[in-house]
Every structure is written in structure tokens, then in C-alpha cells.
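Okay, here's the structure, questions in a sec.
Here the complex is missing a single protein chain, while all its other protein chains stay put.
As written, the chain order gives the labels A, B and C, with residue 1 at the start of each chain.
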Amino acid sequence: MTIETKITEHLKQKENGNGEKKYSSKDFSSDQDVRWCPGCGDYTILKQVQKTMPEIGVDREDIVFISGIGCAARFPYYMDTFGMHSIHGRAPAISTGLKVSRPDLSVWIITGDGDSLSIGANHFVQLLRRNVDVNLLLFNNQIYGLTKGQYSPTSPEGSTTKSTPFGSIDHPFNPLSLSMGADGTFVARTMDRDPRHLQQMLQRSHQHKGTSMLEIYQNCIVFNDGAFELFTDRKTRPREAIYLEDGEPLVFGKDNEKGIRLDGLKPEVVSLEDGGYSKEDLWTHDEGDKTKSYLLSQFFDAPAPGETQMPRPFGVLYAVERPCYDEGVNHQIDAAVEQKGQGELDNLLQGPETWEIK
Amino acid sequence: MTIETKITEHLKQKENGNGEKKYSSKDFSSDQDVRWCPGCGDYTILKQVQKTMPEIGVDREDIVFISGIGCAARFPYYMDTFGMHSIHGRAPAISTGLKVSRPDLSVWIITGDGDSLSIGANHFVQLLRRNVDVNLLLFNNQIYGLTKGQYSPTSPEGSTTKSTPFGSIDHPFNPLSLSMGADGTFVARTMDRDPRHLQQMLQRSHQHKGTSMLEIYQNCIVFNDGAFELFTDRKTRPREAIYLEDGEPLVFGKDNEKGIRLDGLKPEVVSLEDGGYSKEDLWTHDEGDKTKSYLLSQFFDAPAPGETQMPRPFGVLYAVERPCYDEGVNHQIDAAVEQKGQGELDNLLQGPETWEIK
Amino acid sequence: MSIQNKVQEEVTIRFAGDSGDGMQLTGSLFTNTTALEGNDLRTLPEFPAEIRAPAGTVPGVSSFQLHFGSKEILTPGDKCDVLVVMNAAALKANLSLLRSGGIIIANTSGFDKRNLNLAKYETEVSPLEDDSLADYSVLEVDITKITKESLSDSPLGYKEVERCKNMFVLGLLYWMYNRPLQSTITFLKKKFKDKQDIANANIKVLKEGYHYGETTEVFSSRYTVKEASLKPGTYRNITGTDATVLGLVSAAHQSKLPLFFGSYPITPASDILHGLSKQKHFGVYTFQAEDEIAAVSSAIGAAFGGSLGVTSSSGPGIALKGEAIGLAVMLELPLVILNIQRAGPSTGMPTKTEQADLMQAMYGRNGESPIAIVAPSSPADCFESVFEACRIALEHLIPVMFLSDGYLANGSEPWKFPQTKDLTEIEVTFEPARTNNGQENGDAAKFLPYVRDERFVRSWSIPGTQGLEHRVGGLEKEDETGDVSYDPDNHEKMVKMREAKRDKISEFIPLQEIDNGVENGETVVVGWGSTYGSIRTVVHELRQEGVDVSHIHIRYLSPFPRNLETLLKGYDTVLVPEINNGQLVRLLRSEFMIRAKGINKIKGRPFGVEELKEEIKNGIGSSVA
Partner (left out) sequence: MSIQNKVQEEVTIRFAGDSGDGMQLTGSLFTNTTALEGNDLRTLPEFPAEIRAPAGTVPGVSSFQLHFGSKEILTPGDKCDVLVVMNAAALKANLSLLRSGGIIIANTSGFDKRNLNLAKYETEVSPLEDDSLADYSVLEVDITKITKESLSDSPLGYKEVERCKNMFVLGLLYWMYNRPLQSTITFLKKKFKDKQDIANANIKVLKEGYHYGETTEVFSSRYTVKEASLKPGTYRNITGTDATVLGLVSAAHQSKLPLFFGSYPITPASDILHGLSKQKHFGVYTFQAEDEIAAVSSAIGAAFGGSLGVTSSSGPGIALKGEAIGLAVMLELPLVILNIQRAGPSTGMPTKTEQADLMQAMYGRNGESPIAIVAPSSPADCFESVFEACRIALEHLIPVMFLSDGYLANGSEPWKFPQTKDLTEIEVTFEPARTNNGQENGDAAKFLPYVRDERFVRSWSIPGTQGLEHRVGGLEKEDETGDVSYDPDNHEKMVKMREAKRDKISEFIPLQEIDNGVENGETVVVGWGSTYGSIRTVVHELRQEGVDVSHIHIRYLSPFPRNLETLLKGYDTVLVPEINNGQLVRLLRSEFMIRAKGINKIKGRPFGVEELKEEIKNGIGSSVA
């Protein structure tokens, strides 16, 4: 911002150059005891975030974690950065106000599937549309944890929960398709049980300029244990999950023996063993191709009769550059100042026409 | 509902069989004078709706129009049916309550681009996800009309409006992509200036079981005149708009001289005149093909450099059957009654364990 | 040495342990047995704060307090006489709630180094060893060990065996208080009918505990608490939440309307959603909405369609409903809003109780938008109060807020439940169809949806009724026609009308009664909601001590009963205890210009009888100053 304020003054007194400080992961753990259920997936996510923060080259005091309400939303209390445990579903709106007025900060939103896709779904889609330069970590456990086990907008149809003793009726959201429908510029998925991949995705989220939507499959051991076992379990993972690498062919399986190719618009799983197909025939992942990314996000619902189940994609499905809202707003202010010069309060007070009373 | 209530009793006294009454369009116009600006696109929409209602074979008293707030939202006052002009953005939630408890009614939601995609966007996506059997008419004029001209979530980037004197910064929603991202089961588009097509689309919306999302391009003559001229103007329409027919090839142009074919995942405009391509080579529209429908919904943004602008699709982009939330809820109740028999209040009051005090 | 048998008039027992130790079950089983023995009683469970904390830590402690006696019991008791602690954390968290001289029953294996550390005991020595518990009589039993031993030959796995240890405690207490084991045994057999081994194990350990009391010499005495003189009749035990659920289903039944319940989960209101979602065979619709706004909106939509539309929430969730409640005020449709109050502001302390939403209920909307307010006074009273809320909403076509709180919702007491035939009927008639004097579809005389009856109530004209097609909305309505109107005089008329309509309800609710005491006395204690038990107990005691103090408890807070002003003006001093910073007291002062004085506690807890007694004593005569 070209305009001098108490904030710009205040920040001048900052010790030594930005991002030069060296941290260890423990520098990011606060003095609060962590209060999640033993075995909750949130623990490992916290650990990976604390491990990643020292790597991103941002001073600790320039990092802000903002959450809504939920088990996941307790997260900021455990990070020794600035943080706000706000109100249910509103973290994206609060973060927008913060990031627009403080573009110098690295802002991280922590939210659950209920927080972001139920009460907060409006702010969620608007954030993606505006492409505010923040990182949103969506802890998806397909349940309302904090309120002790009601179904959420990501719970599969038929879920029997506290509020649906006879099974849930509503069709769940596909969070990635919804994000793409809202024109998100960075759409990715990872899981609590794969620390390495989780760290990579956190890095990617940080690096992306714009809203980074990272869905994290997180196990709620108490109210929805094993919801993602197919993907997290060592035995089934190779069959059920596929890891995406930009520019690489879509291969999966224990020994990468399977691949996915596109037959026109229809993706199909092919074997790389029976000589029928080789890597060259496969669909190569292109993070910048919206159609392909959409198709990947559709590897989700149970297959139509006759069709084969596609593996669930993990990694960055979609990533493109688009101007960020926060940047745009600040540019507009700078431009106005350039053009008209910084505002003269006395001119404003005086207005277009005045008169004297003697 | 298998359970007898005052409502079921009350409805028994209904005169003669359902849907047998004959109406003319004037039976659907109320005694209120219409108060939109002269020349507003809302007038013709009102007219087409009043023309269509007598055709759908539903008794007038079984039709309910529910709106939020906005110019468009004044609509129910002008329909001589049951109606509610509710609060800003909440019509989908109100309609869900009504339709679930009164599945016998034909419920129509009237909403604007601000009403449904700004303040009401959460209820909008949840409605589509749940697939409640109602019809939603989205009057999109890319502006806030009632509040006298601020930009809306569908206003193009750079729109200069009352609230954005230097041009809007945020990237607009693509309402149809958003609807598909929310797993809507019926996604269609029409325009105020094509009465015949508008009527067809109203019919289709009524016929579809589930949430019918019909976007209507509507001209706000006062605050955003000509926003859709390219598509509505007789001269440019043939070039800029394409009408979709299920099972038919994608052709457009003054003399249907142009078509669209798919080169892998990439749609391209081809000429049907220079003998290069014939109708057979074209993409045939399939309302049930999610991927193709998504691609069509993407005929929206300005083309990337080097790519050609696609015509804007009108008609039903996507239509599939999926269980409706309201039906599911009522089935569950019926099932419970079947299984346990209708509840005995005295058993409930008594509870599991009692004791006597003499 | 022989064990002597003492008779006690009342006893308070507190079961405390880790969330995993099954203290809630232990407590409720003891409660049922006690109820069957004919005691009056009141219980209060205390769960850990929202997030489940690690086992063994203080935040992980879960407890259950039971107060029972041969006299009238109206509170869960201030301090307990017996404190059961399954581990060190439980002791740390609850010791302050034990009266000096009270009994501690401690599970020693819950006091090993690991547990002491988890409970953050500074000292290395267990509190059981040092003299920190000198003023209490402590009974140490290695419950875990005994349980394991007694189940050594059971086929159960380690964990399952462990889980039986709460039955030992139960058995031991049954012995102490001369309680039969039968009902518990029956319960266990029923609960685990497909898991014989588990049933047997639990029963074995239960008896083990009972015999332990008999055989070991550690206890010098057993206690008997005689039957209370409850009104004759059939009773059940009930929590505020269950009573609310039953009240709603009953109101739907008595009005012969479908119940539509739109809600969004939040502590402590969620349990009502859980309870109602089980009642589908009563034709109950439960809709878990995307947020509180959609929840209340859906209820309004259902009400427009002719259903009994109900929504529920707590704390911040209620704040979100304000706009839509205002719409219902304008539409003049029935709507019931259940507010299970919790400690605020903002997210506050979700698991703690408070009464701080009364002003919000009165004024938490834009413009002049009067609604009715009803508050229950005990867990069982939630039934009648919520039934009344529904009756008022349906008979007066107005939003009604039911102001309960977490303490009432979770607490329980014996309830002489009614029979369907004894329930009053709720009068609802839908405006009948108009067949346009025979000729079809012709326009009949314009239907006037905002014409009112003598109670100022308009007609309920539901979709599907021929000839009643009409439009309603949130813009100001023209008198009678209901058309949009910007006419200045009409607006004033309608604002006054909506208020008059709300006030008119006072003619259709009971007159205010004096709960205990006399008209025209020196001091009256005026309460509302969950403070009932404590106030009644205190006033009862004070009157026995000869103090001229009476008790008035207000269920109908908006409008007030029409005799309330006269009643209150009959006393020199008006004291108003509330679990807030002074809200009803403000309403009474501004409504009636009486120098009411507040007694306020804002600790997320009900009033203790002793502390309230002190405050009231100090308050007496204060207003004269």
C-alpha cells in the first residue's frame, strides 16, 4: 500500500529481514494442551502443518490461522502463530477482510466439512470465486464431530447418525466438484494418513497464489471411524487411490500396473501388464486443463451399473493462475492514489460548493 | 402420507378431481398492479409463466410461488396462486420446509442473481444437492435491481456500478457450472426475449422430478440495459447463441451453417458449408451425459488466447433422475409407520420404565 | 464390630470418572432404582467440554450427581455427601463439590503415577497418601483389580472386563443405601440379551460390589432413605430434553397437525433433534438444515403449509434466527422456537447453563416485532411448557419462544406423566375453501387473509384450498387485505395491532399464582425458568424459619399474566434471582415501575441453595433503602 498508516509504521520496527528467521517445528506449537480424542486424525495434520511452517520461509508473526467452529476449528489454539477461533462457517469472510487489508500476511483457514460445506458454504464458494490469496484446509471427516456425531453434507447417503437413526437421505456434496463449479483456481486432495503427501500439498497450497482449497480426508475415530479406510489403508490404498503428478500419466496399483486412459470423454481403467496398453496410451495429468480436472473430480460417486469404479484421486487436481481479489483491491487503491494523488481531507470536507456567513 | 391429520382432512373437501380444472392465463394474474419499470424483462417472464400455468394441469390452489427479495422477487404478488414474498435469499429453505411437509403442492421459487447467488448461495447449492422437487427460476440480470444498481455475483469483471465506480474486481459465478458442481439434476438456460423457448423451458422445469434450475437472462433496462443483447438481439443471436435439443447435433448460425464437434475433450466450431464437416461429425447433445453437459456449461468465459469463442447454450444442458429429498423423507415416515405401526402417544409418554406411588 | 443403620432424609451422591468409565450409566441406574424405591430425586449430569479430552486428564472427567430423599427434592444438591472417583483427575475436578466430612470412594488403581501426572498433580505422592483429604472419610478400593480378579475366568477380553468396574461401584452403593439389585439386573439382562457373557460379567461384578460392602469392615454404617410422600400415581424418570420431545409430539397429536422440526445441531439443543428423529412413526418430520437460518425458514415454510413448524437452537444459533422470526411476526403464522440457553456471549461456554437470552427473546429483531415467550421451570415441566408454547403459537398464529436451558435439558426428575386422554385439545381450523359460488375459476369476492377474529387472530389459509389463493410477505401489510401498504396510518395501526394481538394472549393463559407464601407480604422472590428448584427450596426453608417471604415463578414472560402487576405490588420487596446479569428484573422495573432488585449469578451453574439463601436474606427489606 502506498499510503502511510499506523500499521505500515508499526511494521517498520520489525526486526531483521522477512522470512530469514530459522524455525523448528516446535516453534510452531503453542503452550495449550491438545484436546482432541486420542487417535483423532487431527493430530497428524497438526504435526504436518507444524513441520511445514518452518519450510515456507515466512516469519512466524506473519502467519495467521483462522478457523470457524468444530473439532478441526480448535486447530489455531495449538499453533504458536496469530490465530482466531471465530464463529461457525465465517472464517472465509473474516479472512477476506484480513487479507484484503493486510496483504503482507500468510493467512490459513482451518475448517471442517460442516463448517465450510454446511453453514459456511456460501462464504466458501464466494471465497473461491473471488480467489482471495489464502489457503483453506478442509478437514473432511464426513461427520459433525464437535456436536457429537450428526451427519454432514459430505456424509454418504444412508449414513445412520445421531440425527438420522434411519439413515440420511440427502445426497452429499462432492467438495472438489463444488470447488471447481465455484471457479476455484487450486483444488487438491490429501489424507491424514499420508504425512509426506500431506506436507507436499501444504507446500503447494502455500505456493499457489489465490485461494488454495485443500481437502484433507481426516478420520474421526469416535463418530465415524474408518470412513476413508479404503484410501488410507496400506492394503487397499494402491487399488483405491491414485496419486496425481502434473505431466505424468495416470498410473496406480501396487506396482503401478494399472493406468487410466481416455476413450473420448470416457475415462477407463486399463492394465499395463497384459501388453494391451503402455504408459504412452494413458491420460497424462494436466493441472491446467479444466475439463480433465473436472473429470478427475468426478472420480467420486459409485459407478453407474456396468461401469468400473475409478480410483480416488489425491494430489493437485487443478491449479491455474487468476488475478486475486485482495491484490485487485489494493491495485485499485494504488491506482486511485497515483491518478488523483493521496486524498486531501480538507477538500473532501469542503465539498463542491461552499458559502460564507459573515 | 399414511398418517391422517387436519391437513389431509382439509384437503379431502377439495372440489372435483385434481388437475381437471380448465384455466386461461388471466386466471393466474392477481389484482395487484404490476410495478416493474416500463420495459423491464420481468414483464415478459410474468406473461410466459401465466401462459404456461394453465398447461401444466395443476389446480391453481395447489401452486405456490415463493420468492426472496428483489425486483424479481415481487413476482408472486402478480400471480393469482398462493405465494410468499419472503426474506432475502431464503426462498429455497422455506420451499424445502413447505415441499417436504406438503408434497402435494407444485412449488416454484422466484429468485434473482443476488438473491440466489449472493446472500442465498448456500441455500441454493443445498437445494440442488438435496434435489428437492421444486422449480427454481433464476432471473439473472447481472445487477442488483431493487437496491438501484450495485454489481452482483454474476456481473462481469470490471463492471462499473454504484458500488464499484472504478470497476468490479471479483470474478463472477458461472451459475450453470456452479449448479452442476452442486450436483443439480436439472440445469437449463433461457432468456426473457424468446417467449416460445421460455415457455418450453418452464414446461420442462415443471416436468422434471427434482430441483429444476432454470436460469433466465433478464434485462434490467434501468441499471444494466443490454447486458445480454448479444444473445437476445435478432441480428447477433444466431451467431452468439446455440439452442440445445436432446439427441440433436449442436448446430447454430443464421442458416444452421455452423456446428460444434468434439476433438477429444476440446469442443471446436466447424463450418457445415465448406464441405469439411457434416451434421454426422458433430457433437450430439445428450442431456444425461454429465461431462458433456459440464463442457456446455463452460461455453461461458471469454476464450483463452488463440481459442474461438463458443456460442452461449440455451435449453436444457443437463437432466437426470435422482431420488428427491422430499420424497425420501416421506418414504421414511411411511416405512416407519409400516414397520412399527403408527405411534401410540401413551406408550411414548410412559417410556421404558415406570413405577407406582400409592 | 457391627454395622449400624442410619436413616437419612436426603442424600447427594456424585459419580465421577473418566469419560470412558461409564459414570453416566452408573448414575442413571442408581437413579432408576432410587426412583422405584419411591424417593423424590433430581439429577444433573456434567459432561466434559465439547471436545473429548485425553483419558485421565481433568478436562476428560465426566460426572453425574444425584440428589434423593424422603422429602421434596427440587435441586441436584449443592454439595455431595458421597463422592465416587474412578481416577485422580476425577478427584481433582470434583473435590470442591464434596461437603467437609463427606465420604470419598476412590478407585486406587486410578491413582498411579501415570494418572497423577495426567491429572497434573504437582506432588509425587498421591492425594490418597498425603493428608490433603483429612476432613473427609476416604474409602480406598482397588476396584479395577477386584473387577479383573472376579472376572478372571470370564471369556471376556481385557477391555470388556475393565468396562465392568463401574458395576462394582454401583453394587457397593446399593449396599450402602440398602437398595435392591433387581431392577439393575433386569436392565443388564435386557440390554445385553444377545451378549450373555457381558450381561453375566456385569451382574457378577455388581454383586461383588454389594458383597464387598457386606463383608469388608470398612464401613461403620449403612443408610436408609425412606419413601417420599409424592402424589399417588404412576411415575417415570424424565430429562428436560425428553420432556420437550414428548411435549412437541403431544402438541402435534392434540392439534392433529404434522410436526415439522427444522434444526441445525448445536450444544445443548441437539438432543431434541436426536429425540424427535426417532419419532418418525408419529409422522414427525425432522430436517437437519444447512444452518439456523435455513432451519427456521423451513419451519416457516411448513407452517405456511399447515404444519406445526418448530425450530430449535442455542447460543449463537438463536441470534442467527432473528431476521426470519421477524418475517413470521409479519406473516402472522405459528412458529415455535426452542431456545436451550447456554452460557454466552458468542460461543461462550457451550456446555454450561445460563438464562441470558431473555432480552434477546424480547427484542432481538429489527423493528417492533413482538412475540410470545414461555419458560419451563423443571425438567418435567418442559412437557407442559412446550405444549403451551405450541398451543399459543397455533391458536394465536404468532411466533413463540420456549426459553429452556442446558441445566433443565440435561437434568432429570420423577414425572407423574399424563395420559393422552387428559391432554387438552389445541384448537386449529383452517379457513375453508370457497367455491366461487358454484361457477368455477370465476373470481369470487376478494379473499381477505388479514381479517381478524375477536382475539385479533387472522385466518390460517393453507395452500391447496380453493378460492383462498393469496400472497403474504415481509413488507408491511394493509389491514384486512394483507396487500403491501406504505400508508402511514396503516403502518401505525398494524404495529399496534401486532402488539395488541400478542398482549391479548394474556387472556388465554392462566392467572399468575403464588408458588409458595402469601399475597401482600413483605418480600417476594420472583423467578423464571430453571431457578425454580433452588428458589422454592430456599423460600420453603425461610418460611419454616418464620421469614415473611413468598415465591412467584413466571412461566409466561410475554405477555405477562394479567394479574402479575397487582400481585407484585402487594410486596414491599421484590427480589429477582437470575442466572444472568439482570434481565427479568429490567422488564419488571420498566413494565410496572417496581423497585425490583436482582440477585445474579453468572457462573454457568444453577444457584446453590445455600448461596441463594444468603443472598435472599441479605436482600430482604433492601428495596426500602
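The definition used in the following text is that a residue touches a chain if its C-beta (ideal position, glycine included) is under 8 Å from a C-beta of that chain, and two chains touch if they have at least 3 such contacts.
Here the structure is a predicted model, which means the values were calculated and not measured.
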Key: For the chain not depicted, the shown chains it touches   = A, B, C
Task = Specify the residue from the set A:34, A:56, A:84 or A:221 that touches the hidden chain.
result = A:84
Request  = Return the single residue from A:50, A:95 or A:200 that touches the missing chain.
outcome  = A:95
Ask   = From the list B:64, B:87, B:296 or B:319, which touches the chain that is not on show?
value = B:87
Query = For chain A, which residues touch the unseen chain?
reply = 1, 3-7, 9-11, 13-15, 21-23, 27, 30-32, 59-64, 66, 69, 76-77, 79-87, 90, 92-102, 104-105, 122-123, 126, 329, 332-333, 335-337, 339-343, 345-346, 348-358
Key: Positions on chain B contacted by the hidden chain, ascending   = 33, 35-38, 69, 71, 74, 87-89, 118-119, 121, 144, 146-148, 150-151, 153, 162-166, 222
Key: Positions on chain C contacted by the hidden chain, ascending   = 49, 315-316, 318-320, 322-323, 326-327, 329-330, 343-352, 354, 356-357, 359-360, 362-369, 473-476, 486, 488-489, 491-492, 495-496, 498-499, 580-581, 586-587, 589-590, 593, 595, 601-605
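In this section, only the chains that are shown with their structure count from here on.
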Geometric centre distance via CA averages, chain C-chain B, whole Å = 44
Note = chain A and chain B have mean C-alpha positions lying a whole-number Å distance apart equal to 30
Centre-of-Cα separation between chain C and chain A, whole angstrom = 40
Key: For chain A, residues that touch 2 or more chains besides their own   = 118-119, 121, 153, 166
Ask   = What residues in chain C touch two or more of the other chains?
value = 280, 290-291
